[in-house]
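Of the protein chains in this complex, one is absent; all others appear in place.
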Amino acid sequence: MNEKTIIEIDRVTRRFGDFAALDDVSMLIREGEFFSLLGPSGCGKTTLLRLIAGFDEPTSGAISIDGQSMVGVPPNRRPTNMVFQNYAIFPHLTVEENVAYGLRRQRLGREEKARRVQEALEQVDLEHLGKRRSNEISGGQRQRVALARALIMRPRVLLLDEPLSALDKKLREQMQVELRRLQRQVGITFILVTHDQEEALTMSDRIAVMFNGQIAQCDRPEEIYQHPRSRAVAEFIGGMNFLDAVLLGQSEDSIEVEVAGLGRATVKKPAGTVFNGSALTVGARPERMTLLIDENGGYNRVVAGKVVEASYYGDMTYYSIAIESVEKPVVVSMRNTIGRRSPEPGEAVEIGWGPESLVPLT
Amino acid sequence: MTAAHEAPLRDVAATAGGAALGLRARFWRSEEARGLALISPTFIYAILLLLAPVLVIIVFSFWTQNYLDIDRTPTLENYRVAWSDPLYRVLMFRSLAVSALVTLITVVLAYPMAYFLSFHVTQRKALWLFLITIPFWTSYLLRVFAWKIILGYNGVINATLMDIGLIAEPMDFLLYNVNSVVITLAHAWAPFAILPIFVSLEKIDRSLLEAATDLGDGPVARFLRVTLPLSLPGVIAAALIVFIPTVGDYVTPRLVGGKDGLMISNMIQVQFGKANNWPLGAALAVSTMVIVSAASLIFVGVMRQVTSRFR
Partner (left out) sequence: MKLRPLGVYAVIYLAFLYVPVLFLPIFSFNDSAIVAFPLQGITTKWYAELWSNDVMQGALWNSLKVGGATAVVSTILGICAARALTRYEFRGKRSMSALIMLPLVLPEIIVAVSLLVVLLQLGFSLSLVSVTLGHILMAVPFSIAVLISNFEGFDRSLEEASLDLGEGPFATFFRVTLPIVAPGILSSLLITFTISLDEFIVAFFLSGTEPTLPVYIWSQLRFTARLPHVLALGSMLLLASFILLSVAEVMRRRAARRAGAGLSGGLV
């Protein structure tokens, strides 16, 4: 992947009356990357997408695409195309006519046009449905038509507004894989708006997590998951234990903390962040700890507890473990591999952990 | 540029090449302004040809007719006459009574039909709806006229019965009385009552009915405790849609009402026509509007009380 910037968002604010849907947002999106805007509804992610597409203008700030300022440029003059949330398939046209819609202005010959349409339909596996009327196809097929219709325009950036939210789980998972494959194949920048963290994690090269019109963290999926900057990000993505801690000291890239119930540890911190005050919260993902059952797996720190509850998830089981002097039980997940004994509620167990289990949060 | 423009301007000036939009320019680009601009032709038409004329009628009702010209000194004399003269009082009461009766009949007859359409018709629902809406559109005059040829002195019923020898003389009680007015109006306005009730029945979430059954209600209890209360807004709408226009109906009493079946609008027409007393006609018209509005408001209020008791 190259590092060339395709979209620059420079201090963009969008107000609706007194409400700031976007509040001084700046970021760079690189050419050819699969970029996701992730956040709960009302966080401003769709507003940002619509500003990029040109359906709305920022109250202040500017967006440029490929080095060109987009201020005052209408959507039909922008090198972006969109897959709408409800797909916006023209009901009065056939599948082929829908896909060919944007080609009219390119003044192609009839055969060239037909070839391009066929090519676009093949790209999304719909070559056999071209003659169908748009009200005769299923939801998943409508989504593919919307994709083909946008891709045939060969945009610099493809914008996807919650494209999978209307599909059922099975189809959604299948389309996630397919969208990712398609993006690699055509090599253009995809910007995906979604509220589904799993979707964002599996598909994206980078994710911007948004809350209340601001970007909380913009990073690679592993970074977002393993090293969330704030409690809000950690809570929104996956499950996490939050533990009170006392700050004992900090160096360039780590801090020394006393964690309630667990004890003392030196924890890595993101470069450049400084923790003020003496109290902070540290987070621990359930799978970054383990239960020491019948053996000790090389964890250098051990804390004793008692099983309160076990939730069975098929491949995993989540155990809530009560620890002395910690108010809420700590959740630890275990893979249900062959031969592993499952401790019963009430049973005394030991939790194995290490400094790398912990993430300091702001 | 006024001071009010400065704040947004500063924001915009910071953007690269941002067009400076003043507050006024912003307003005209806003959704609200576009909506207002778009509805204004229709709204202005309604103001000029409906609101203004009705206001003029109200003003007229406070003036006095002096043979060919109008005395513009404000007076309540027209209202005194309109509300005290037995002739007008009788017509007004008859209009209200006839309308109330017609409303009751049409709504009661329409409810089962709307219920049937909503709950029992599964195929060809659109066709059923279409069949019911056709009479809704076709000439009102002709629908009323049809009853005249059915009930008339030389009408279908009399002539046919005489022909087959069941009666020797035409029955004259069929036409030209209040009954014929009620029958004709009930027929002419029947379709109007079905649609609002149908819509309210369609809106009822079917799982509510299943929930009621699940909680132990039989069909009758379920209807009385769930379906009926939830469809009451439609019943209220249907009643108003029939009641308000029929009070002021002109054609039916004139064609099939005879002397005893005349209603208030026939008198209004006389005042604006032969009697040439516009202010009195205006006072009668305004009085009708006021009384109908008051009756409607009372009806809606009472129905709200009834509805709230269901909850």
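Order as written gives the chain letters A and B; numbering starts at 1 within each chain.
By definition in this document, a residue touches a chain if its C-beta (ideal position, glycine included) is under 8 Å from a C-beta of that chain, and two chains touch if they have at least 3 such contacts.
Just so you know, these numbers come straight off a predicted model, no measurement behind them.
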Displayed chains contacting the withheld chain: A, B
Of the listed residues B:I150, B:A212 or B:L280, which contacts the missing chain in the full complex? B:I150
Option from B:F62, B:Y115 or B:Y176 whose C-beta touches the chain left out: B:Y115
Can you list where chain A touches the absent chain? 53-55, 74-76, 80-82, 84-86, 88, 90-92, 101-102, 104-105, 135, 149-150, 153
Write the list of chain B residues that the hidden chain touches. 31-36, 38-43, 45-47, 49-54, 56-57, 60, 109, 112-113, 115-117, 120, 125-126, 129-143, 145-147, 149-150, 152, 154-156, 158-160, 162-163, 187, 190-191, 195, 198-199, 202, 240-241, 244-245, 247-251, 255, 265, 268-269, 272, 278, 281-282, 285, 288-289, 292
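As a working rule, only the chains that are shown with their structure count from here on.
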Rounded Å distance, chain A centre to chain B centre (Cα mean): 56
